[in-house]
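Take a look at the structure below.
All protein chains but one are shown in place.
Up next is subunit A:
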Amino acid sequence: MKQTFCVIFKKESSIIAVDSISCGPHCLMNVDLQTDATLQVDISDALSERDKVKFTVHTKSTLPNFKQNEFSVVRQHEEFIWLHDSFVENEEYAGYIIPPAPPRPDFDASREKLQKLGEGEGSMTKEEFTKMKQELEAEYLAIFKKTVAMHEVFLCRVAAHPVLRKDLNFHVFLEYNQDLSVRGKNKKERLEDFFKNVVKSADGVLVAGVKDVDDFFEHEKTFLLEYHNRVKEASAKSDRKIRSHKNAADDINRIASTLYTLGTQDSTDLCKFFLKVSELFEKTRKIEARVAADEDLKLADLLKYYLRESQAAKDLLYRRGRALVDYENANKALDKARAKNKDVLQAETTQQVCCQKFEKISESAKQELIDFKTRRVAAFRKNLVELAELELKHAKGNLQLLQSCLGVLKGDT
């Protein structure tokens, strides 16, 4: 599915506009989710302003509950978070893996670099300045693409989920063309969230300690815990690796510029030599930068996404564990009540409710976890294959450049 993005960001006086980048990343996770014609959601456009990003969410649907078959609205990051939180807080959805919320768009690092470049404009040559500006713009664009992809994946997952897609809040999100008046959490609310998380993790530890009767869930629990930690580590390491790669590519860039200057200054036969090699390094640097970018996209992003997904799966297991504990407590309370012969009916109803809740969660959780595995395997397969193919493509391209340059240089001597 090809999309076009229109990126316009203003930095003081300079306005840079880029458009039409076909997006591959969003297909990262949704391997087979786009086949359903009844509800298709995507982000068709995005605008980056000083401190916020505006996404144009486009929906195509044959469902009767929508007024039109095709429509678009503009949404900001906070509204996505609101939607996600509404799912999490909804008891009905306790038995499902809630698609992880997209990370906040973070252009700070890029903006800083752009600013530093502006300040250092006087100290470098015009060519160097334009080159670095281009690079920074490319970086900005890459981050932009990524954040759009993340937001889109979230929506697609919701749209693909048999239950979540029917959620009312979701429909409002898609259709209501006014501002949802969702403000970001203020300090008090964020503090509350923090405490809630602390309590939750403490609780989680207690709940996790409870041995599960069901082998399937027991296995999943241990598996997810370990898997989550390993993915975290792998994600961090892959980020570091890719950063080193980018640094090396930057060095090659500087080397190419200096070689170019040497080539123009040199009075001997070396001048042609230097110019040719400088040209070569310019091209290979671009390839190296692409390799780093592709690794980032196919490997690092994959790992980051599954870090979040595995956390969501863990949350599901926590909820189920919580429900199990509640059920067991209810059982104990019922026994006690029966023994004392006091409030037996109440205890019975509580126990029934807990039992139902627990069984409902267990049932859907099992399916969710199986789906999670399927999705995970498919996503890894797709990305690893694409990674290998891209690495091969770039290496071959690089090789060809090097060999042709060598041919020319050797022929000259």
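Note that a residue touches a chain if its C-beta (ideal position, glycine included) is under 8 Å from a C-beta of that chain, and two chains touch if they have at least 3 such contacts; residues count from 1.
Note that in this section contacts and distances are computed from a predicted model.
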| item | value |
| --- | --- |
| Chain not displayed: protein name in its UniProt record ("Presenilin", "F-box and leucine-rich repeat protein 3, like", "Beta-hexosaminidase" or "Sorting nexin-2") | "Sorting nexin-2" |
| Candidates A:Glu70, A:Asp251, A:Asp335 or A:Glu363 - the one touching the absent chain | A:Asp251 |
| Contact partner of the left-out chain, one of A:Asp85, A:Glu175 or A:Asp266 | A:Asp266 |
| Interface with the unshown chain - residue positions in subunit A | 219, 223, 226-227, 230-231, 233-234, 237-238, 240-241, 243-245, 247-248, 251-252, 254-255, 258-259, 261-262, 265-270, 273, 277, 280, 284, 373, 376-377, 380-381, 384-385, 387-389, 391-392, 395-396, 398-399, 402-403, 405-406, 409-410, 413 |
